[in-house]
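The complex appears here minus one protein chain, its other protein chains still in place.
Right, chain A next:
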């Protein structure tokens, strides 16, 4: 068993290394001058520079992309919370004979190929004169956030002990204040995870943003992908810096999301 364990541990360590090294390498490259990147033998020792990062931050297109991403994703997530959480609570606590169908409908929205949604939406927004606006992007993203938040929040509300809510009813709380004062706070941790997940999903979204924007409403992923289309003439360090900037916001949620994952599986155990 001994050598087996050793091999197992080595494989795991290698996988852990593979998980983060490419990203760390990108972050390192964002601090390099071009001469230190374009080398046949990778260079670990180099004189670091902040030129790439300051170039990225100083570019208007990047800042506008960042602004668009923050607004579009923020508002869409907010809409998802306002519409998705109550609906999820209602499905979880007041099940009717359509509850299964509603859940399936919400999930089935995820089957829709993004191109199949993006092409007609582009035509529709063009006709309404809303093409290439943040409003169009927000409405489109809301479909994503509402359905994902609903899908993840239903089990979160179901996990709230029924007795707690029953007791509140006995104390004379109405249905709405039970939702507001009991269910929401008790399920808050799982719900935060669900909301964070929906944010990461729309932040990372690419195809719909690409098809629904041409200049004004470009989100950060689109701006980043365009930097590279100028070919390899753009210094790699700058491209790497833009990748780092794009990747930071979702990584901020790493703690919340791994906690969410843990709580989901702790529920299953009991």
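Note that in this section contacts are C-beta pairs under 8 Å (C-beta built on N, C-alpha and C of every residue); 3 or more make two chains touch, one makes a residue touch a chain; residues count from 1.
Note that in this section contacts and distances are computed from a predicted model.
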item	value
Among "Sugar ABC transporter permease", "Sigma-70 family RNA polymerase sigma factor", "SSS family solute:Na+ symporter" or "histidine kinase", UniProt-listed name of the chain not shown	"Sugar ABC transporter permease"
Residue, one of A:68, A:142 or A:213, that touches the chain absent here	A:142
Option from A:33, A:61 or A:204 whose C-beta touches the chain left out	A:204
Residues of chain A in contact with the chain not shown	1, 4-5, 8-9, 11-12, 15-16, 18-20, 22-23, 25-26, 29, 37-42, 83-84, 86-87, 89-91, 93-94, 96, 102, 104-117, 119-124, 139-140, 142-143, 146-147, 150, 162, 165-166, 169, 174-176, 179, 200, 203-204, 206-207, 210-211, 221, 224-225, 228, 236, 239-240, 243, 246-247, 250-251, 253-254, 257-258, 261-262, 265, 268-269
